[in-house]
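The other protein chains are all here in position, but one chain of the complex has been omitted.
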């Protein structure tokens, strides 16, 4: 049922806004009919009276009732607001869409014109136009309409240009759809929503602008009156009766609120519908018995990273969402482990959780979460900062956004060392230069003084690695470090990572969707599906010994330089698991060619095999030949 | 025949020369791969062919005739990289496809044509009324392919059509491109930064760098005996144990291919 309610009415704020608007419209229609006479009735015997039971807000200098005048003025104030807004919005649409339809040069001229107009405050334009057009209601109306057009035109243009740059518009152009038709069918529908919201908010500023003009005496002229005029009249007698000025003032505020609240609710500012209803589960009871802690203690001594049963949970509208559901990873010094999986498999979230970078409202739980023999689950976060800041390096996917654009590279490299290792600025800078050299960046001293935008993508990624090398990293967590890079640059970055491993005995946790990247760098590969590790095997055996049907299909789906050209690639039917609805049993069951009833009911756990571990009930069954290609996601 | 020729094509944006006198011949009824790194100009070349990038000089010819960018029938169609940007979110996929049909049809034949195209890309024709929001990335890319085919083109330009997709879906789309080309005899220019993908789908390949073609020829020849240093460098950058023996792969994954 809720689906039929307009977006605006789904939040209390929206309901208040729309209710206020409705009341105002009713007043605008009815007030002049009901109280028009009483608002204009003069009473020389009762001039400038204060509030009284007959006149709640007192009377003006002709003895007219101020409250009724305020109510009756609703109509004129609203009508003027709407007319001016319509005028301005229409003009704005015209000016904003023109550059998208006109020939390029003419279009640029329009944009430049609008930009110049935008440089002037709208009140100035209103005054300017008021001079030319003379002092009257109509000229004020035109003046305000014209003055609000440029900002609206810019918004229209920006939104419209954003849509025209998208590929579906290019596709329509290639298909021979004429420009005007593209505008009507593709551009306008996609910008309508924000424009309506903005028009609503614009209406509120038009109300104020008109009020302002009338207040200054260059808007509505007597004997007509709107709230602005009433305020001006009230100001003259403010010492006798403050209400005379405040009554129209309150009308202004309520109307402005009505427009603004409605607009903001429509814009989703108060987005209550999604976030406020997030639910958390009852606290889970701790898992029983850490059965093998004692006998494995000796074995665990040399581990750089020891994670057992790691889970990450986010609150969702229909209960918690678990992107990671019980992942165990152990890494020795110098060891490189890769994590592969599709998007949504939880591999990046695992990396963030290991690096202690999952932010609220996400929650990380684990039976064991130790880095360099320090338990990261206990103690204050700040207490671990020095350890993590010097011994754990993190490299992210997008080098273009991972460095702060307004700080010099040298500053960004040095600041952690200054905090955690107590280096002076000079020492930090020297070390940073040395580290940049270590990742093969030429002229490191000059590079340190540059800003990130002066670096290429590959250089930035190497700077990120250098940043991690400012301390003495025991572990590098790299989340898709080369996905955004070109192939030749990817090679260089991977080589640098390998070098670091060799020279410092640093362990590496490499997250990637690319099986070939992982198998070229890592000793071991973990395959993730729906938040769990489904297979763990040496990367040398990936192509020959993979036993999980998902791993096998994943490898078969990606061509490499040796793929048989005459056979179709392997495909995986169906869709990846939505973390909000993880099925019972094996999460891969719905897409698996070997599925049986057992798979749908019982979830397999990782079982050690001859070369690794795999979580599947049918590890040794052959995969049936595909009969026909199924439409897949 | 439907051979696509670029003759000395130059494209400039401001002072920046993106394509510098590119001459390239895409053989008729073949898939030609176009590889290169970001900024090499490979996407611009495709956009120039469909009139989305202004030519500073040179010509684009289809069977020796200059390509026209007017009228309803456009012999060159294009499929884009980002499946989330290439379909209008406010339009049902059926309408998106209908828009690309070269002539106005009445309702029933139009519906039949849309159903035929959706089936061609292995999508349920019953989903024609769905909005793109209800489709996955791979399904959207299938719709984009169906839309390109709707224009009954002679040439289809595929610009990195699998690089925004998950690996498990990539295989299915590549299979579809090969199948489509075999069935319709289309000429395809398949742009990708991934050499292994190009090797798999394309019979011919051209290598671009810095707005120029550095090498072109049959895929097997170019990849086994590259003539230019740049191609050699590209081939050397491919991660993984290059040159691994295909015969050593698991019998299971081999079984996958038997059909």
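Chains here go by letter, A and B, matching the order in which they are written, and residues are numbered from 1 within each.
Everything below uses one rule, namely that a contact is a pair of C-beta atoms (placed from the backbone, for glycine too) under 8 Å apart; a residue touches a chain by one contact, two chains touch by 3 or more.
Following the convention adopted for this analysis, contacts and distances are computed from a predicted model.
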| If you look up the hidden chain in UniProt, what protein name do you find among "Dipeptide transport system permease protein DppB", "ABC-type quaternary amine transporter", "3-isopropylmalate dehydratase small subunit" or "Menaquinol:cytochrome c reductase cytochrome b subunit"? | "Dipeptide transport system permease protein DppB"
| task | Could you list, sorted by label, every displayed chain in contact with the chain left out? | result | A
| said: I'm checking contacts with the chain that's been left out. Which of A:398, A:499 or A:621 qualifies? | reply: A:398
| note | Among listed residues A:359, A:566, A:597 or A:620, the absent chain is touched only by A:359
| Of the residues A:385, A:499, A:564 or A:603, which one touches the chain left out of the display? | A:385
| Among A:29, A:79, A:124 or A:565, which residue is in contact with the omitted chain in the full complex? | A:124
| query | Of A:66, A:155, A:218 or A:558, which residue touches the hidden chain? | reply | A:218
| Interface residues of chain A (partner: the chain not displayed) | 13, 112, 115-116, 118-124, 127-128, 130-132, 134-135, 204, 208, 211-212, 215-218, 231, 234-235, 238-239, 242, 245-246, 249, 252-253, 256-257, 259-261, 264, 269-270, 272, 275-276, 278, 355, 357, 359-361, 384-386, 388-389, 392, 394, 396, 398, 401-407, 412, 415-416, 419-420, 451, 453, 464, 467
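Criterion: only the chains that are shown with their structure count from here on.
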| task | Averaging only over C-alpha atoms, locate the centres of chain A and chain B and give their separation in whole Å. | result | 31
| query | Considering the complex alone, what residue numbers of chain A touch chain B? | reply | 166-168, 170-177, 185-186, 189-190, 342-343, 486-491, 494, 513-517, 519-521, 543-546, 552-565, 567-572, 575-576, 622-633
| message | Using the touch definition from the top, list the residues of chain B that touch chain A in their complex. | response | 37-38, 47, 50-52, 70-74, 76-78, 80-82, 85-91, 96, 99-100, 102, 122-124, 136-139, 142, 144, 147-148, 150-151, 166-172, 174-175, 178, 193-197, 199-200, 223, 233-234, 236-246, 248-253, 255-259
